[in-house]
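The complex is shown incomplete by one protein chain, all other protein chains being positioned as in the whole.
Labels run A, B and C following the written order; every chain starts at residue 1.
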Amino acid sequence: MSYEVRSLNEECGVFGIWGHPDASRVTYFGLHSLQHRGQEGAGIVSNSEGKLLGHRDLGLLSEVFKDDRQLEQLTGHAAIGHVRYATAGNGSVDNIQPFLFKFYDGQIALAHNGNLTNAKSLRNELEKDGAIFHSNSDTEILMHLIRRSHQPSFLERLKEALNAVKGGFAYLMLTEDSMVAALDPNGFRPLSIGQMVNGAYVVASETCALEVVGAEFIRDVNPGEIIVIDEDGLTVEHFTEDTQHAICSMEYVYFARPDSNIAGVNVHSARKRMGKILAIESPVEADMVVGVPNSSLSAASGYAEESGIPYEIGLVKNQYVARTFIQPTQELREQGVRMKLSAVRGVVAGKRVIMVDDSIVRGTTSRRIVNLLKEAGAKEVHVRIASPPLRYPCFYGIDIQTRKELIAANHSVEEICECIEADSLAFLSEEGLIEGVGLQFDAPYSGLCMAYFNGDYPTPLYDYEEQYQASLKEKISFF
Amino acid sequence: MSYEVRSLNEECGVFGIWGHPDASRVTYFGLHSLQHRGQEGAGIVSNSEGKLLGHRDLGLLSEVFKDDRQLEQLTGHAAIGHVRYATAGNGSVDNIQPFLFKFYDGQIALAHNGNLTNAKSLRNELEKDGAIFHSNSDTEILMHLIRRSHQPSFLERLKEALNAVKGGFAYLMLTEDSMVAALDPNGFRPLSIGQMVNGAYVVASETCALEVVGAEFIRDVNPGEIIVIDEDGLTVEHFTEDTQHAICSMEYVYFARPDSNIAGVNVHSARKRMGKILAIESPVEADMVVGVPNSSLSAASGYAEESGIPYEIGLVKNQYVARTFIQPTQELREQGVRMKLSAVRGVVAGKRVIMVDDSIVRGTTSRRIVNLLKEAGAKEVHVRIASPPLRYPCFYGIDIQTRKELIAANHSVEEICECIEADSLAFLSEEGLIEGVGLQFDAPYSGLCMAYFNGDYPTPLYDYEEQYQASLKEKISFF
Amino acid sequence: MSYEVRSLNEECGVFGIWGHPDASRVTYFGLHSLQHRGQEGAGIVSNSEGKLLGHRDLGLLSEVFKDDRQLEQLTGHAAIGHVRYATAGNGSVDNIQPFLFKFYDGQIALAHNGNLTNAKSLRNELEKDGAIFHSNSDTEILMHLIRRSHQPSFLERLKEALNAVKGGFAYLMLTEDSMVAALDPNGFRPLSIGQMVNGAYVVASETCALEVVGAEFIRDVNPGEIIVIDEDGLTVEHFTEDTQHAICSMEYVYFARPDSNIAGVNVHSARKRMGKILAIESPVEADMVVGVPNSSLSAASGYAEESGIPYEIGLVKNQYVARTFIQPTQELREQGVRMKLSAVRGVVAGKRVIMVDDSIVRGTTSRRIVNLLKEAGAKEVHVRIASPPLRYPCFYGIDIQTRKELIAANHSVEEICECIEADSLAFLSEEGLIEGVGLQFDAPYSGLCMAYFNGDYPTPLYDYEEQYQASLKEKISFF
Partner (left out) sequence: MSYEVRSLNEECGVFGIWGHPDASRVTYFGLHSLQHRGQEGAGIVSNSEGKLLGHRDLGLLSEVFKDDRQLEQLTGHAAIGHVRYATAGNGSVDNIQPFLFKFYDGQIALAHNGNLTNAKSLRNELEKDGAIFHSNSDTEILMHLIRRSHQPSFLERLKEALNAVKGGFAYLMLTEDSMVAALDPNGFRPLSIGQMVNGAYVVASETCALEVVGAEFIRDVNPGEIIVIDEDGLTVEHFTEDTQHAICSMEYVYFARPDSNIAGVNVHSARKRMGKILAIESPVEADMVVGVPNSSLSAASGYAEESGIPYEIGLVKNQYVARTFIQPTQELREQGVRMKLSAVRGVVAGKRVIMVDDSIVRGTTSRRIVNLLKEAGAKEVHVRIASPPLRYPCFYGIDIQTRKELIAANHSVEEICECIEADSLAFLSEEGLIEGVGLQFDAPYSGLCMAYFNGDYPTPLYDYEEQYQASLKEKISFF
């Protein structure tokens, strides 16, 4: 029942369109389908005949653009937008993107999904040289690098800057006369291109946004590419040839919407395959398979189909929960007053339940859901996780940057099973995950980044190296 | 994809608690789990040592109670609350319940789920006799009847009043020294009683609210009963013995949460059984079964399980859609810009899809979803509806009061199939619905109200009789 | 400097118009000029071809009608509006007027300025007979009396009801086919009629509202009159002939805007005359005359002109203070942190100041302003009050209903002078007030109600008699 905000937070979603008379409105709908990638804030910048106009604020997209008035001011044939991930603390509107920069010689808007691994070093160097930053975000760094470059053209300056930043990044930019996208050399974050019937080009973090705005999928942006869209159409440039696919595996496991395709692989189908492989790897006798809504329903249906055990709705998520600021007091919590997730007593009472979830971070959520099922009368609860144990932090755009938060970093599967009070526990194998996703790139792990599971980071860690080495020595007990 | 607000709206949810130090807060959480029964407005009245205190407003519960400040003012050991259904027009806060009445000789709060069939006659009579009404709601009528009764005790006055009102009603009242619930002689609307660990009594429209607040289910309120809860505990009274169960079948089909039990029957399980019977009654060769989220997922999983055809997530609902006031323009809509519901191209493309939905009202929504699946590449779309055709209006608490809105009132299944552009269409039979729900009451249709499907109303229609007869003569074509 | 909300609160302002295509908008501007008569809430009801439409809420008029959207919905050629006075406690929107009643046989909106002296008795009787009230306001009583009357016409029913209510009342009503105003037999509250260039009739609590909407003053509503305005023009009716003018003297002293005329007397000019008489009655040697802004500036200029002592701006009111919810903490207050009112050190330092104020209620505000002048360096502060000592409560529409709040009820002028720490203190005489206002009615005190000053109430006190007698025995010391 009571079920906390997930510890895993995505680092944003971007959407842009070039060549549509109602560009900011289309951007609104595109961003709306990417809202799951960030709820802290949102913004849109449009290009109105060379003049960039923007609106951004803290809150859900529907709160930032409460009615048509704000959108109507963002006229023009091109626009980019951004949704920013939710943090616990109080955010500042200064960090909400797209950032809009106005210079004596031009204007540019910038949106970013990802995380730089050398942000701190670059920022310190720039500040020592007189630069002034206006946000805590590492996104601003790229703009300083571009403005300080002495290359002759914007594209050359951009390439120089992109070679200076390290880590995971999907940038989307709007200038007075073009829309520009760029993806890091590993392609950690998804970024796709589509086209609408009227010829307008669309760039989005997930293909679900292309569907929602009625755009046809054209191609993914590849690692190391710069995509320039302007009145002459679409041009592909490269800022580096030293690339190798390492797509974030958590996009498939948890983050992305089931109706998106990443690198040609449908997310729901990948999850269902992972559920099937999990059923083969870790079978158990039971009366029903129950998925934790909403992200684990695909994997649960795969497990059920493969095992032949009935798929049931044994857990119900309250669809109105997202924006409630009133929480049960500790006392009420102890009396069993819960929100968000309910176990279906009429379904699970007296039954042996296989509970399928996508991942375990701290374990506290899993323990609560197991107990919730047991309080509703489940006789046994067997937990099956449709991904391998999370053991290592991510530095490319997911906000787990310490191993302290990861129960699997410090405990065996048996210990975790005991901790979450399940009758049995099993995780999908690394091979099962790779097979379930089914990428075919000529790269380690077929093109997936598996670092959270095995510590095999595809790039140097730069500013995070020290912190990472320290975390390896931490021994935290969850008991 | 774009998928309109459903034409079927529930007439509210009620929740009350007696005997808890944090009564208004518990009521908040109880109402929160009943938010699906009404989104227009919400309110809570608490009993603070005999003084009734209330707060109500238009909007979702989380908007009406934005932070702890409003709740903290509603002190006391007892409280009742209400969520009101959404209408198209602009509502007035005057209609938001609970209504709180203050008299020189006492106070009373009143909340209501249902619809009276003789409201207009009663109101006119009362107004002719000098009564002043302050809302459009028929709920106020009961209070006028009570206050004008010359019976010697409150309970006697209440019984007299309850015998004067006709139709469907589940009332919940809070007085200075008691909480009182009452249910109409047919029990059209669900109303259940639970008890918390500390002994506090809880009354709620659905059992999911009992679960959420950690209360154990005690019993349902039966037709014709008055339940009085006060410092002496719970007493059962009757205002009539002339009762016969006719539980609204649409509660099982569409309204209620899957984790609720109504008359001892779990809603998810009932829906899954309906899906199974539907699979037996109307099989079709196909590659996958897809449910329309969220209400049809149970029936779809039943259909899949029975037929052995894989259950897939072929439609995705945007969980952030509820409160967006910005809509695509007609032009964007034609260009394919959609919100709310997306088809999963990666799943359905090239496949024969069985689309399971719970009901068809006008048919426009069904046509949109069929087209959405086809635009995403589905080769065939076979629609299976897990309830019989809706042909007659409801006068007991669902806001379909004319046959004009009902495509099945005027068209054959073949015509509807053509209208919604499906490759085939089938509805569950009436027998299938009754068997799927599985009630065992000694009453017509085993205790279900089947009037929407067959026009067999369990009571006289009073003020609606004329309107109903007229509607039978209407011939509206949807083509 | 910090200077509390005045203890004297007016009981509202009303405005209505009949015969203007933009009636609700004109009503907005009329009410806007009456905002000083009430800040708790506001509302407008319009008549759109016989259908009454209303909007009301807590807050200033500009908060209730935030933008054009609410006004645009209030279409029609006639409208009435109301501003309600501010109270300390949390108000409920249920008490905000105009009240809008909808019956099977018609609609009526009702707004009220004043206070009934037999409200409690009437309400109890009505409730015993089955009536249900929906507000705490005594305004609703009239509507119950009208609806329960058995007279043959609306006008006859209204007359019967107006003869049943006692005290001070200025009613404004809007029905489907007329606008109706009525004034109590003593005319305690002002109510005037004007006409716009297009022929539209306007009724308003003060003539300043006529000026603001460009209407020409026609006549005052007289005690005991009913004014009916409909498509046949304006008709004067009487519900009683037993009338005698007793206009609230505090309207001249404090409440009304200086640009209003009451009974033909300009309020600024009356105040200036009071200041002149005060200068003659109570001269003192000093360097300057300083008025307490804003209500006492007229009297101060009169005092200065008569005495020949220079008029200076020695106190400045912060014009932005009205809506600030942040107040200095007790600690900061003690450190001298103040808002609202500042003494002008550069003006008063080293000088002998005559501080002119309109009245003294508790004395705490006066003491603060005296101290504020002294802290700014004033050598002497001589307080001159441009009205007689307030010694008795008001039951006709000002919210002083106990003598406990009145320092002059229990203390001599010398004691008050000591209490407010002034160097000297004098009040205007009763004769001076009557002469300064200068009414010419053939009635006691030339037509003024002087009850606050001398306890000579123009009517029986009904439900308040007991409370009043008790208050006479109270001896409260302010020391």
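Here is the rule we use: a contact is a pair of C-beta atoms (placed from the backbone, for glycine too) under 8 Å apart; a residue touches a chain by one contact, two chains touch by 3 or more.
Keep in mind it's a predicted model, so treat the numbers as computed, not measured.
Chemist: Using the touch definition given at the top, which of the shown chains does the missing chain touch?
Modeler: A, C
Chemist: Please pick, from C:S62, C:Q151, C:S412 or C:N454, the residue that touches the omitted chain in the full complex.
Modeler: C:S62
Chemist: Of the residues C:A343, C:I369, C:I407 or C:I420, which one touches the chain left out of the display?
Modeler: Residue touching the chain left out of view: C:A343.
Chemist: Of C:Y311, C:Y396, C:F427 or C:Y464, which sits in contact with the chain we cannot see?
Modeler: Touches the omitted chain: C:Y311.
Chemist: In the complete assembly, which of A:R37, A:H82, A:H112 or A:H144 touches the absent chain?
Modeler: Per the contact definition at the top, the residue touching the missing chain is A:H144.
Chemist: Out of C:L71, C:M173 or C:L191, which residue would touch the omitted chain in the full complex?
Modeler: Spelled out, the listed residue whose C-beta touches the missing chain is C:L71.
Chemist: So which bits of chain C touch the chain we can't see?
Modeler: Interface with the chain not displayed, on the chain C side: 1, 22, 25-26, 28-29, 32-33, 35-36, 60-62, 65-68, 71, 196-198, 208, 211-214, 257-259, 261, 265-269, 272, 294, 297-298, 301, 304-305, 310-313, 316, 318-326, 328-329, 331-332, 335-339, 342-347, 376.
Chemist: Applying the definition given at the start, please give the residues of chain A touching the unseen chain.
Modeler: These residues touch the chain not displayed: 93, 101-105, 123-124, 127-128, 130-134, 136, 140, 143-144, 147-148.
As a working rule, only the chains that are shown with their structure count from here on.
Chemist: Which neighbours do chain B and chain C have in common?
Modeler: none
Chemist: Report the inter-centroid distance (CA atoms only) between chain B and chain C in whole Å.
Modeler: Centre separation, chain B to chain C: 50 Å.
Chemist: Using CA atom averages as chain centres, what separation in Å is found between chain A and chain B?
Modeler: Here chain A and chain B have centroids separated by 36 Å.
Chemist: Send over the residues of chain B in touch with two or more other chains.
Modeler: Residues: none.
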